[in-house]
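One protein chain omitted, others in place.
Naming follows writing order (A and B), and every chain is counted from residue 1.
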Amino acid sequence: MSTQKVPVQDAMEEHPIAPFLRMDRIPHIWCPTCGIGTVVKCYATALEGSALDLDKCAIVSGIGCTGRVAGYMKLDAFHSTHGRAIPFATGLKLGRPELHVTVFSGDGDLSGIGGNHFIHAARRNMDLLVVLVNNFIYAMTGGQNAPTTPLGARSSTMPFGNFENPFNLPHLAATCGATYVARWTSLHIRRLTKSFSEALHKKGFRFIEIVTPCATLYSRLNKLGSGLDLMRFYHDNAEIRHGADTRDLDIDFQDRIICGKFIDEDRPTFLEMKDKHYTEVLGDKYAPMPPEGGWIHE
Amino acid sequence: MRYWRKPLDMDQVTVPKGDVIIIADRCKGCGFCVEYCPKDVLVMSEGFNRKGYHPPEVVKNGECVNCNLCEMICPDFAIFSTAVADGAGNTPSETQKEAPVEN
Partner (left out) sequence: MKTDSAGVLAGVHYLDGDYACGEGAMAAGCRFVAGYPITPSTEVVERISQRFPMMSGTFIQMEDELASMAAVVGASWTGTKSMTVTSGPGFSLMMENIGLAAMMETPCVVVNVQRGGPSTGLPTMVGQGDMMQARWGSHGDYELISMCPQSPQEAFDLTIDAFNLSERYRVPVMFMMDECVGHMTEKVVIPPAEEIDVVPRTLTDKPPGEFMPYKLNGGKVPEFARAGDGYKFHSTGLTHDERGYPDMSVECQEVNVRHLIDKIRLNVDDIIRVEFEQVDDAEVVVVAYGITARVARMGIDMARSKGVKVGFMRLVVVWPFPERHIAELAGSIGAFVVPEINYGQISLEVERCAGGKCATVHVPHGGGGVHDPKAICDAIVGAAR
């Protein structure tokens, strides 16, 4: 027999990703056909296969549907204020440099209210992995226009269709200095997991955008069907172009979505530049923050 | 699978076999696993789970190849596959589940 329908209690320990999730909070709040769970699964799979010490991995989320990710992952997890996940993560990283900090948040949180922090962290090449789940809308609050909402798409605050130009997020990240920029959809599970793996083992400001379906808001307000219909759309309209010029990566309404890995470089991180500079200028007098952090104790 | 010609090492290739395990009460009936299973092993069942969704069920017994796609794509952590020993008692290596596809 190759099918087993197991009651939830018995299967709790069996799902391979269970060690990475707070199983006492599953099932999660995300809607049926929402893609966030898929992204979490890919991220957790990449973590599992990585060389990183999970005790030293921390995750910070902002506010929104994707902002709930921190609440479900079994790592040192922080659910901070709207748009401030990146500076919160900066504080974590600088307070204890040995941490591997991931920022997991949504398009509205990271590029709207958090836009300023996004560009400065990229400029500084702060050693953060920023996972941006893009569903083109502010979903949690009921479907308002987001900085990524395509031209013409309806939302609750643009009921006649959006007339604002949206962000081209990979281009934004790349021009601000990110060292790893990639975009996938939640359909590209293998490539996304590989992207996570690569990014987890790199340093610097790494940015991965994942286009995911939002059935309850974006899809419903624009009459695009369910999340499955959006997944079918990604299947037919996603083009993989590694190394594409980030200027060409705009997403128009129900148009092609260019995915791939666009930037993969190595540049000194904020801390590396700080150490190098102060060592040059101050010599022996320089005392860097140790990797274990600034906690002073007896 | 249809081949233009038979691969020269066909006798050395073992197609893995898998068991699909469905945590029915966690399913939200999104249909991703049914849609994207490469072997079309799953359909949405007629029955309901505790929340009123139609969880998937396996209709093609023995055809799961343990590719783990359902496990990866399910947003609700409600389905996964495990390796199963083939007739000769060989269990395929578990590397398939851990490593993402290489170049």
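FYI, a contact is a pair of C-beta atoms (placed from the backbone, for glycine too) under 8 Å apart; a residue touches a chain by one contact, two chains touch by 3 or more.
Given the structure is predicted, the values throughout are model-derived calculations rather than measurements.
When the full complex is examined, the chain removed from view is found to touch A. Touch with the chain omitted from the figure is made, among A:92, A:130 or A:158, by A:92.
Touching the chain that is not shown, out of A:74, A:171, A:190 or A:232: A:74 (per the contact rule at the top).
By the touch definition given at the top, chain A reaches the unshown chain through residues 22, 24-25, 54-56, 58, 60, 70-71, 74-81, 83-84, 86-96, 98-99, 116-117, 120, 274, 278, 282, 285-290, 293-298.
Keep in mind that, in the parts below, only the chains that are shown with their structure count from here on.
Between chain A and chain B, the centres computed from C-alpha atoms are 27 Å apart. If you check the complex, the residues on chain B that touch chain A are 18-26, 28-32, 35-36, 53, 55, 57-58, 61-62, 64, 69, 71-77, 80, 84, 97-101.
Against chain B, in their complex, chain A makes its touches with residues 1-8, 11, 14-18, 21, 26-28, 30-38, 41-42, 45-46, 48-49, 186-187, 189-191, 193-194, 197, 226-228, 231-232.
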